[in-house]
Structure formats: C-alpha cells, structure tokens
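Dropping a structure here in structure tokens format, bear with me for questions.
The complex appears here without one of its protein chains, the remainder shown in place.
First chain written, first letter: the chains are A, B and C, and each begins at residue 1.
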C-alpha cells in the first residue's frame, strides 16, 4: 500500500475509511496461519531461536524495569471505566502495634511472628499492560475468527491473556524515536510514525529487527507527562504513535510483540475518524500481535544511548488470569 | 548450630523456642549490611555477574512459566482473609453482540472497533507470589530495623515490594527434592529439609549454588494436590518444607531469593510450635531474603530431569504495587 | 388453575412444564397494566392508602430489623459467583495509634481529630436483598416486555432497583407457616406452600392481606440453619417455599412485595425440573413483583406470636444503585 493510497483513504468517506481498515486487516491476516486453534498469534514467532538471540544480548547484566508504579498516582481518570489500582490492607502494621492482629487473625494466641497482607482492586489495563487477543473486537469477531460471544461476563473463553504466560521472553529491540527524529525531544501529539521511519530508526541505531523480536517503541510521550508532573490527558488524549502505515513493516519483519510508551500505541486522534483504533484492528485483531501500552522506556533509552546497544533480553510474561482480556506486567529488559 | 542443638531447642519450652529463633535470626542478620536505607536485602547479591551467569544458562531457548493460574479455581479458602481472585468484566463480548457497548462506552457513536476490559479483585498473596520484606513482623519490627508502624492502612512506606521491581533477574537453580530423596514421589507433609539435604541434592544434580542465585525448591507438594484434583488443605495444612536448619546454608551460599512449591515455604506444622513461621523470621525478617510461595515447578522439574540441567535464567520481577507487602508474579525459567 | 392441573403439568414432559410456566405467566401478567414505561410493577399497589394502613399498624413502637448481618460469616459459598461481603478499612484505629493517619491522610498536620473509613466489596445478592425486576430473564426479555440487552456490563438501563427507592414502605403482614402448619417447627426442605395454606394461615392469624401489603413469609428454614450453627446448603439447597400454586392468590390479593426467609423464596428443588425458578418467572418477570430473599423473620415472628398481631409498618427501601439488578436491604418492621 502506498502512502498516497493511505492518505487518500484516511481522508475519504466513512465508508472508504472502513474499507481501508478492512483491506489492511485482510492483507496482514494471520487467521489460520498457525491453525484454527491458535491463541498465540505472532508470539508463535518468538521461538527458541529468538529466545537464544535475546539471551545472547545480555552482556553487562543490567536490568531495567519498564513498568509504571501501580497505585493511586497512576494515569487513569475514569475513561472507559478504568481507574487507578485501589490498594487495601487485609492486616497491617497498625494491627501489630495495637495487638489486634493476634485476636483477629491468630485466634488470640500470640506466637510472636506477625504477617501483613494486602489486596488490590485492579483494572487489568490500569497501568503498564498487555492487551490480550480477546481485547479487540471488529465485525463481531476477534482474532482467529472467534465470535465476540466467547468473551462473557466470566471473561474470555478463547484468546485469553493466560495463553501467553510462557511466551513473552525473546530479544527486545528499542526504537528511540525522539532521538532519531526530534533531537531527543518527545514527538508531538498527533505525530504518526510509519514504516519508513521505523526502518530508518533501526538502521540509525545499528540494529536490525528480526523475526520473533519484541519491538519497544519510545515516542517520549510518557516522559512529557512525567516531566510536567501531571497526567492531564495522557489517557485518551492526542498522542504520537504508530501509523496504519507501520503495519506492513511489522508484518514483514515478523515482530512478535510491540509495546509503546503511550496509552494507545497507535497515533491519536485516530487516522480514520470513522473507525476507532484502526491499527488495533490490523495488529491485534488480524495479525494476532501482542500489544503493550504505557511502557516506561525512558531509563532504558538513556542506557541504550549511552552504550549504543538497542537490543537486549526482553522478559514480560503476563499474569495468567483465567479469562483475562489483558494483564498488568512488569516487563524487564536485560542488557 | 548443630542439628542436635536445634532439636533440643525445638522441643524445649516456649521460651527456649523463642530464644532459638532469636539466636538464629541474630546469627544470620543482614540488618545494616547494605546500609541503613537498604530495602532490597539479599537481592543485593543478584548483581550483574549473577545476571550474566543466568543469561549464560540459556542454551536451548525453552521457557517455563512457574505460576499457578489466577482465578476462581485457585487454592485459597479464606484463611487469613485471602480469597481467590475475583475477575469481572468492565465490558465484554455480550455488550458487543447486543450493541450496548456503543451506547455505554462510545457515546452512541459506532466507530466499528470494540474493546473488552476486565478488572480483578486480587489478594496479593492469592496465587504464586513473592512476600515483600514488609510482610514479616517480629518484635514490633521488620527487616532492617524498621518499625511495624511503617505499614499502615495505605501499605508499606518501607520495604515495599515495588523496591524489588528491577531486581529479580538472575540465575535460577532448581533443587528437585522428590527425585533426590523420594524416588520422585512428593515429600510427606511435615517432612523438613535441612542444609545437608539441600547440599547433597545440589551435588547429586551436578550443580553448585552460587552467590546471587535464586533457589527454586520443589517438594512435590503442589503436584500431590494437583494430582488429587482438589486443594483441600494445601493452604495452611501440613506440608513438607525448609527446616530452620536450612538457614545457615542459604546464608553461606549467598542465595538471593528462595521459592518453594508450597503455601509456606517452610515445613508445616512449624518446627517451633510456640513461634509461628520461624523460618520466615530468619529468612525474611533477619536476612532480608525474598521468599516465593506456591511456585509451580513440576513442568520445569520434568525438563531438568530430562536434560540433566538444573540451572537456567530466572526472571520473576514483582509488579510494582505502591506500598505492596507482596506481589503476584509469573516467574519464568529460561533454559 | 386447579391443583390437579398443576400436578399433572409439573410431572409432565419438559415441554408441558414450559407450557405450564408460560400459561401461568400469561395468566398473571402485569405487562402494560401501569403503562409501557412502568418499572415499578406491583409496587404501584403500595399506594398512599397502603402506607397509611402501615402507619396505623404501629401501636407499641417496637422496631425489628429483618436483615442478616453482612460479613464474612454470611451464607454465601461461591454459588453463581456470589461471595460474602469483603469488608476492608481505608483507615483504621491502628493508623490512629501508630500516628500513620496524620501522615497518610492529613498531610502530616495533626489537628487532633481522626476519622476511620471502610469499604465493602459486596455482591448485591449476598445477604438479605431485593431482586430487581431486571434480575429475571425469560424468553430473552424481562418485566414489561424489555429485551435482555437492556442489562449490559454497566447494569440495567430499565427495571433497575433504583426505581424502587421511594416505594417500599407499606403495611407488612407476616405469615408464620411453621406455627400454622408444623407446631412451630421449620417446614421440611422441599415442602411447597400454595394458595390455600397461605390463605388459611392468614385467617388463623386473624389478619387479612390487602391490596398493596408486603407479605413476609416465614418457613423456619433460616432458623433451621442458624440453630445448627452452619450454613451448609442453605444457599441453593433443598428448601421449603412458595408453590407455583401461590401465584394466583398473591395476584388476587394485590400483594405489592413478597419476602421469604429462604435463599430462593420458592420451593427447592424447583417444581418444574425443566424450568428453573418457575415462580420467579411468574412473580418477578410477569407480575413485576418485588421479591425478597434471606429475610430474617424469627425475632419478628416471636413477637407476633406473643401479642397476636401479625401486621405492622414495613419499611424496606433498597439502596438506589444505578443500574442495580438487586440491592441489599435492612428491612424494618414497626409494630
């Protein structure tokens, strides 16, 4: 698809926009590629070779956590019903000090040791997270031709996040777009990034994206808000991000997973006003690609800029929630 | 401490039992070892060298998830107020099918794509988890001489699990006790395992535990219940596990973290009836050791028996819950 | 409908059972009776006259709470995903004692007063509750011909419990079946009660059920379990209760609401094995009757037996949960 064709369709009628998304989805579909029962999608590409390539990228033993803190200071503001994690204590140090713990938890018998326990009320997409292949619905279906009805009030019977539990360890490649495109400054809200820029960024960084790699794409958008000290419209507001035009390159490269430092991964406002999150449709729904959002990539990017190495071992297995359509994750990059 | 001395004290008066625990705790204390501000404990030992050793253990690219599924079929039964995760949908496939999603979430405007969202109510110790250093209180304090009061209804101000977010990647060593001690059968409930048996197991497996390694100890107890198809008294019931006598070897070896396939890691009933979870006091409270519970080690153990390699890269960073005294985790072993 | 006809159909084929339920539902339907927009159902009958009759029943000023305690000791066991309320503290006395409250909640400024706060995770049908008219679905619809789709993941757009917020105050009549039918002993599990017995019980008690009254029906089943000290199969197990044969009398009398001291109000096992909760269909779905379950009626019954007065003011407005399909309630009877 030429960029011109894309531009025309994006500015076209709602029908033309929808046709464009359908066309792109059809062009990159992996439905059936790994069998009718497949629930892994592009994670199938993160094979033993990719894992080995990841391990071989560990040279210095430095570990980076790529997760936002999970707590009341998170970015959520109620959009889509999501809120910041609510953390509550089942028993705490106050109970130790007052002596209540012995009565309330140990039947009044003091055996000297005390334990504390906590509980969290956690929207699965509240912080740094993976979208499961059951997160995106289009034309009444989800990845690999399964009906929307497979996600009931009990959760996802198919394409649940738990399926990925042993599959998100591979080589990671960071693409630091601010450094490549903008003298280190965050990309502007609304700035879309297509295949050419991703390719040239990788080349400039001296790394090649290989089949089964996880791609971490830094736009600087998270840093923008962290510097400002307020989340304001980080959730659902205008943001830089991937263009529909990136899909063909991600498919061609055989990327296993993509994670971005924004709320939506793809550029906002949507490139197709008439079709919400069109790139989600192409990547998650059609390709079966694991998409990560709100990844904290700034510290890793600093390190990569320092030593010029943008590849590492990437380990980010989701929690195996039965029926989960997403999972919070603490991804690590190991260099 | 000789095994005889331990035996005598364990069978002694409540006061003698308490003195024993205090003595062991004092003998292995790491309070102050890494400074008064330290909140990492033995994770300090998982340095770049240990990470490199872990990465070098990846030979075949096989990945194992060591987590129990998180859902209503989990082992919790209400003990200590813990229950199995409650998973609920914020919006689901039913809303897609009925059309409610457009009205309820997209202001009545149909832009073709639909998303599903979930939420979980999750006791942090419900499934496979790490205990934070703020989980264990003794004599009114926790690791590194901090008062119990530092864990309020808001959570832990110090020693929170979030501190470990970038620190649980290292080499892992599996000790498969059933294969070493019991012809592959699960150890009996109440069977304690001390330093000699851990050492001889490692030797028999042809591996040496080195400073900064994470030690995964399989008792077969989880398999016992999974085979039976019911959790019955898996939580808080009699179980095989580590003896107080294991502490000196874990300290001497410089182990960074220990995880076991039981609810309590240490043997149950407690070796010191008058002091609850005495080994938690020595390991977590005094040594500052990250302790993992309910790890699912059976599949990994099968693989290790097959190829004779009991070492691997171990990646198990907790979720960075603000103030968390524990965290669910999906640990992976990469061989 | 004769009792013979009912018996025959109940023992008939699944199709005959379904036809019976449909026939009864049609016979007693209130759909459209109070307009196409009605969401109150038989609560329309609890008019000013009924309220006045209730107030006139207050002679001595005694107040009875008819609710089970809400807490971990409740009857729920996970059936239908319902669990007992989980009560957690946002801030508690321990925080007061340790001083943490000032730092955590008052910005470090001690202004002498301290407050405690709690939170509850509460399945709406966990304890004593009203079913909303949106709770029962049959043939894809709910009361007053509304499609099931009107109850989305966001809750009920129509027939929500909040609609009843100002409407459950009326005269109450207690029918104490154990005293009337069984020398005061609880009715046996599986014992069904039809129109004749309800009528004769009222007569024996010297009271007449009038249009707009709320009818509280005691079977003794709750007392059976409370005496035994364990809930065992109180939820969803065999229980005495209303027969399908009671519907015509409840309709004829113009009862505004019915509450029973059992989990299901109607007899269990279901009279029509092929149709689950058939009386729910007739009463809630077709008549639009507010149905209450797990009401604690024993203390009130004692009092009524003592003074021979089985009528009282009944006040039991539900909490106005937006979209709620049920509500916990603390009903009071005032004599």
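Methods note: contacts are C-beta pairs under 8 Å (C-beta built on N, C-alpha and C of every residue); 3 or more make two chains touch, one makes a residue touch a chain.
Because the structure is a prediction, the values reported are computed rather than measured.
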Thinking of the complex as a whole, which visible chains are touched by the chain that is not shown?
A, B, C
Kindly note down the residues of chain B that lie in touch with the hidden chain.
88-90, 92-98, 100, 119, 121, 153
What chain A residues would touch the chain not displayed?
72, 78, 81, 83, 86, 89-92, 94-95, 98-101, 103-104, 121, 147-149, 152-154
Touching residues of chain C against the unshown chain: what are they?
18, 21, 47-52, 54-56, 58-65, 67-73, 80-82, 85, 87-94, 96-97, 105-106, 111-125, 134-140, 142, 147-156, 162, 165-167, 169, 270, 273-278, 280-281, 313, 315, 317-326, 328-330, 332, 334
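Quick note on the criterion: only the chains that are shown with their structure count from here on.
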Multi-chain contacts in chain A, i.e. residues touching at least two other chains, fall at 81, 88-90, 92-94, 96-97, 119, 121, 153-154
